[in-house]
Each structure stands twice: as structure tokens, then as C-alpha cells.
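Apart from one protein chain that is not included, each protein chain of the complex appears where it belongs.
Chain naming follows the written order as A and B, and within any one chain the residues start at number 1.
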Amino acid sequence: MSRWLVPVGVAAVLALAGVALVNGLGVAAPTRAEQAQRLAAELRCPDCAGLSVAESTSASAAAIRAEIDAQLAAGSTADQVRRHFVERYGEWILLSPSAPVAWLLPVLAVLAGLLGLTIWLVRRRAPRAAPAASPSAIDLQRVRDEAEALDA
Amino acid sequence: MRRLRWLILPLAVIPLSWVLLTGFSVNPNEVPSALIGKPMPTFTLRTLSGSTLSSADLAGRPVMVNFWASWCGPCVQEHAVLLDAQRRYGDRLAIVGVIYQDSTDAARSFLDHHGDGGYPDLLDEGSRLALDFGVTGPPETYFVDAMGIVRAKQWGPLDTAALESKLAKIGVSG
Partner (left out) sequence: MLPTLGHVAIVIGLAACVFAAFAFVAGARRGDAGLLAAGRQAIYAAFGLALIASLAMVVSLLTHDFSVEYVARNNATTTPPFYSIISLWAALEGSILFWTLLALGWAGLVMYRYRDRHPALMPWVGMTVALVGVFLFSVMVWPGNPFTQISPAPAEGNGPNALLQNHPFMGLHPPLLYIGYTGLMLPFAFGIAALITRRTDEAWLAVVRRWTIVPWIFLSCGIVAGAWWSYEVLGWGGYWAWDPVENAALLPWLTATAFIHSSMVAERRGTLKVWSTGLVIATFVLTILGTFLTRSGIVQSVHSFTQSAIGPWFLGAIVIALTASLGLLLWRIPDLRDRDAPPNAVSRESAFLFNNVLFLGLTFVVLFGTLMPLIFQAFGGDRISVGTPYYNGLNVPIFAALLFLMGVGPALPWGRASWRSVRERFALPLILGVAATVLALALGMRQVAPLATLGLAVFVGAVMADEIVRGARARGRTRNEAPPTAAWRLATRNRRRYGGYVAHFGVLIMAIAVAISSTMAQSTTATLAPGQSASLRGYTLTNDRLVVEPLPEDPRVTETRAEMSFAGPQSGTLATALRDYPNSSTAIATPAVRTALGEDLYVTLLASDAKTGSVTVRIFVNPMVVWIWVGGFILALGAAFAIWPDPRRVPVTAPAPSPAASPARLPAEGS
């Protein structure tokens, strides 16, 4: 691949992506049915083990779906609908806990892990300017891998 | 400094075992009611016998709202306790049954078979009232005091001991 093809290709694809994004994602605010579906996926079906109202086929899940629809039709916001059910069932009805610690702790743990590893990798090895492997080094590497496998 | 690594051991073992140990004391299927201390949801519903009952009709009296269904196994054992409660406390306490996701025919034949306490049984079309009470599955019973405030909830079938201790919370005793 020649030197200019890559940047041009990347630029072209990115431009296309931008156009597609503007055309695609910008279009529609969620319809009421979509909003209802999204809410149903966030609420726990009261008489199942861990399924959401959207997934469950139980009668109480159907009742909650109907209630969500009715409330959205009456002009309630998604937040109001959520609060409606939390008032009656408690936090338990939400399939993802609203306590910030529930989300923060894992996110921080993963970020700390990634950051720690990066620091460990970078700290003890000052970056070297010179390229390490020549273009053929990779093919060389493959031949060596193979040779090693045969020797072993 | 190096010895500090030994701190990892208690830090890993103790919290984990403590959290798991506390798990033994609680039934994971039992959900405490969010309604405790709040007013009872309002309703106006038809009863099995064809009349209409509204929550306003119950004002000023302690109320016991029992969600049940003919398909629910534990409801059969519980039914005897309810009939007994109606006999003992019927003068001071309003008992209201709510038929949970069941056909009226099945509910009627359940009562024919196991005995009708004479208290109203509400038809809860679309489970609206069950959702308002936050019912997870029958049998569940809510205890409302004379001021209309929910004071206690029984998850699962009532027995006499549970009945008496929860009735005491809404001022019904002996």
C-alpha cells in the first residue's frame, strides 16, 4: 500500500461516517412505543426471577407494560413512570441500581487497572525514538515462530 | 513495609465472608413493601358478588387487604387463617380479598370449595390495584390502620402467629 492511500482512505471513510451519522442518528426522537419498550427493559418483572418486564411473558409484566403505555399516553415522562413504580415496589423494581456506587466502583476499578498497567509499562522503559522492528521483522518473526515449533 | 502485603488476606476474606454470612438471615425472594408508612392506594372496584367497593368506604377502620388466586397453592392453607380472622376480628377489622390474575369462575369455585368468609373479594382487572400495592405474587397481605396508613405487609401465607403480630401493628388485638 502506498504512502498516501492510507490517509486518504481513512479520511474518505471518516467523511462518509460523518455524513451517515448526521443522516442516521439525528433523525428521530424515540417514539412512544420505543420509549415504552426502553422503560419496560429497565423494570423488573415482579413475579419472575430477574427478567425484565419487556422480556417476561407473565401476566403482571403485561399489566406493567399496559400501565407504562397508559402513563406515557397521559403525558408522563420516563422519569415519572420510573418513580411511579419505585414508589410502589421500592428500588427493587429497577433492574439497574440507582445508587451511584453501583456504577462508580466497577468503572473506577477498571480504569485504575488500565491506568496502573499503562504506568507500569511506560515508567520503567523510557520511550525510544528509533524504530525497533524493520518491516521484514514481522515475517522474520513468523519464520522464527515456525522454526521454534519445529524444533521444540 | 513488605509485611503490609499480609493485610490483603483479612481485607479479602473478612468482608466477603461477612457479606455472604448475612445472606443466610434473609429470604431473597421476600421483598419489603415500599408502602409502609404511606397511605393505602385508593380504588373503586367491583366485587365477586357484583357490588362495588371503594377505598373511601373503608375509612376509619383498620383494613387487611389480601391478594390471592385459586391457582396459588399456599393460598389454600392461608384461607383457613383468613376465615378464622374474619370470625375473630370481623367486628373491628375490614378484610378485603383481591383476586390476583385469575378468572372469576375459578375464584368462585375456590370459595365454594374452601369456604366463603363473607368479606368482599375485589375483581382487579388488569392488575391495576396489585401494581399500586406493589404485589410480587400471591399470597400477600397488607395491614392498614384506621388512619388509612399501611403499617405492615405479610409476604407469603399468613399463619396465626403472623396474623396476630401484624394485626397488633394496626391496633387490632385479642
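Rule of thumb we're sticking to: a contact is a pair of C-beta atoms (placed from the backbone, for glycine too) under 8 Å apart; a residue touches a chain by one contact, two chains touch by 3 or more.
Values in this document were obtained by computation on a predicted structure and should not be read as measured data.
Undergrad: Consider the whole complex, including the chain that is not shown, and state which of B:Leu53, B:Cys72, B:Val96 or B:Val144 touches that chain.
TA: B:Cys72
Undergrad: Which parts of subunit A face the unshown chain closely enough to count as touching?
TA: Listed in rising order, the touching residues are 1, 6, 9-10, 13-14, 16-17, 20-21, 24-25, 41-42, 44, 49-52, 55-57, 62, 90-97, 99, 102-103, 105-107, 109-110, 113-114, 117-118, 120-122, 124-125, 127-128, 130-135, 137-150, 152.
Undergrad: Please output the residues of subunit B touching the missing chain, sorted low to high.
TA: 2, 5-6, 8-9, 12-13, 16-24, 26-29, 31-32, 71-73
Operating definition for what follows: only the chains that are shown with their structure count from here on.
Undergrad: In whole angstrom, how far does the Cα centroid of subunit A sit from the Cα centroid of subunit B?
TA: Comparing mean C-alpha positions, subunit B is 39 Å from subunit A.
Undergrad: Quick one: which bits of subunit B touch subunit A in the complex? Just the residue numbers, please.
TA: Residue list for subunit B touching subunit A: 31-35, 38, 41, 101, 126-128, 130-137.
Undergrad: Can you tell me which positions in subunit A touch subunit B when the two form their complex?
TA: Spelled out, the residues of subunit A in touch with subunit B are 46-47, 59-60, 63-64, 66-67, 85-90, 92-93.
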